[in-house]
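For reference, the structure discussed in these notes is given below.
Removed: one protein chain of the complex. Kept in place: all other protein chains.
Our next item is chain A:
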């Protein structure tokens, strides 16, 4: 008989404790982020698709050595360059990334001896068309300059 009432009272008391906890939570500040209106900064080690690092004047640091192209296990990188007359170095003319086959392994970033590419913090990628994931990184760099 004692146990019967003890169960009722301890059970009821635990319910009131639970209600107290949720009541306190009710008045605490909200912690969610309103995604389309607000967004958080991505963490330092987040791996988005690769992007070109701009130099001091916004030009790509890439020297078109082709190491990243060779290092890529999925052949998603294709670069093109030309040597303007009177210049010693090659200049990058196109840097195309096929993100549909990229597995974000990072071999390209590791293989680059000139520190010209890095992982971007881009995570808003969604599309119904495959072509939207064929990026022109040089164009992207131009756009980020503006």
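What to note about this one:
Basically, a residue touches a chain if its C-beta (ideal position, glycine included) is under 8 Å from a C-beta of that chain, and two chains touch if they have at least 3 such contacts; residues count from 1.
Keep in mind that, in the parts below, contacts and distances are computed from a predicted model.
Taking the options "Two component transcriptional regulator, LuxR family", "VWFA domain-containing protein", "NADH-quinone oxidoreductase subunit H" or "Glycine/betaine ABC transporter ATP-binding protein" in turn, only "NADH-quinone oxidoreductase subunit H" matches the UniProt protein name of the chain that is not displayed.
Contact with the undisplayed chain is limited, among A:8, A:104 or A:125, to A:8.
Within the complete assembly, residues 8, 12, 15, 18-19, 21-23, 25-32, 34 of chain A touch the chain that is not shown.
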